[in-house]
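Note that one protein chain of the assembly has been removed; the remaining protein chains are unaltered in position.
Going in written order, the chains are labelled A and B, and every chain counts its residues from 1.
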Amino acid sequence: MSENELNFDDKLMSMLHIIANEGINNAARGFSGLLGEKLTVNNPGVRMVELKEIPHILGGPENEAIGVYLRAEGDISGQIMLVIPYDKALELVDLLIGNPPNTTQELGSFERSALAEVGNQTGTFFINSLSSLTGLDVRPSPPAVMVDMVGAILDIIVATTGGVSEHVLLMEANFELGNRKVETNFWVIPDEKTLNAIRFGAS
Amino acid sequence: MTKILIVDDAEFLRVRISKMLSGDGFDVIQAENGARAVEMYKENSPDLVLMDITMPEMDGLTALKHIRGYDASAKVIMLTALGQESVVLEAIKSGARDFIVKPFEHERVINAIRKLVA
Partner (left out) sequence: MRDPISVGLGERVVSRDPEDVLVAYGLGSCLGIGMIDPVSRVCGLLHAVLPAKNNGTDPFNPKFVDSGINGLIEEMIKNGAMRNRLVIRMAGGANMLTAPGLSKTFDIGARNIESAHDVFQSLRMTLKSEDVGGTRGRTVRLYVGIGRMTVRVIGEKEVDL
């Protein structure tokens, strides 16, 4: 890598860190608001991950999980994904609906809509922050809820970014809810053209 | 009874808001996207609409414009997570009477409704 490329990537990474920090904290606020409880934000950060590694980050590609996926579109574009292990998702639904623990045993359309709304508010709050930081226009798509193996859920990310690169740039955090320990992984993956816009616009 | 149309693609939220409003004495009908909202507005003539923005088929800003085009006196309150300044401005320019950012407080919503349908 040439000196120049390194500099661009340093600048890019530092901008991404700023965006990630603000965005993730705002996203956590959106999520918290639905629950009326404060969330802990664990391990927020930005990193490059090899495509092949993606399905293994969340404990294994065959584990059952819920993925809530939405896209950010506009002057800035990218993907947003919340992933929750299946059992934790059931607990989260209980919390959202206001049920005692272990009430929810299955994820019907009503329960999925609650998880979709978590994705919507969390993702939209991230996007609001992005728009406010950059002054650019960015809007969310409606969310899609997937209940399946982690590998299958994450294929959309791999397939969308995989044609262009062997690596995926991830902005990530883990949201944890105090006493009921519902862990939700939150990922933001900027599109290559957005990274380029930031990279070449940053000077 | 005052009739309110709730528009949101998340069934979970429609139910939550519906319970809240029925409890306060309002008559509530629901639509799951902007296109259905426009149809239901025409069919039911609600006194007020609570409108989400991010929805499939037709988003809330577009539905707002259609409803206001159909009925210039339509009272629409936006209820959305998409709280960006540009979005608020667009909604107001298109005739929204209020703009509430999710997550919402019960009080805020009721007060906004009461201001419009006294």
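We take it that contacts are C-beta pairs under 8 Å (C-beta built on N, C-alpha and C of every residue); 3 or more make two chains touch, one makes a residue touch a chain.
Just so it is clear, the model here is predicted, and its values are computed rather than measured.
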One chain is left out of this view; which of A:V46, A:L95, A:M146 or A:M171 touches it in the full complex?
A:M146
Pick out the residues on subunit A that sit against the missing chain.
51-52, 54-55, 60-62, 64, 69-71, 141-146, 148-156, 158-160, 162-163
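Please note the rule applied: only the chains that are shown with their structure count from here on.
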Report the inter-chain centroid distance for subunit A and subunit B in whole angstrom, where each centroid is the mean of the CA atoms.
28
Subunit A-facing residues of subunit B, complex:
9-13, 15, 54-56, 80-87, 102-103
Which residues of subunit A touch subunit B once you look at their complex with the stated criterion?
30, 33-34, 96-97, 109-111, 113-114, 116-117, 120-121, 124-125, 127-128, 131-132, 137, 139-142
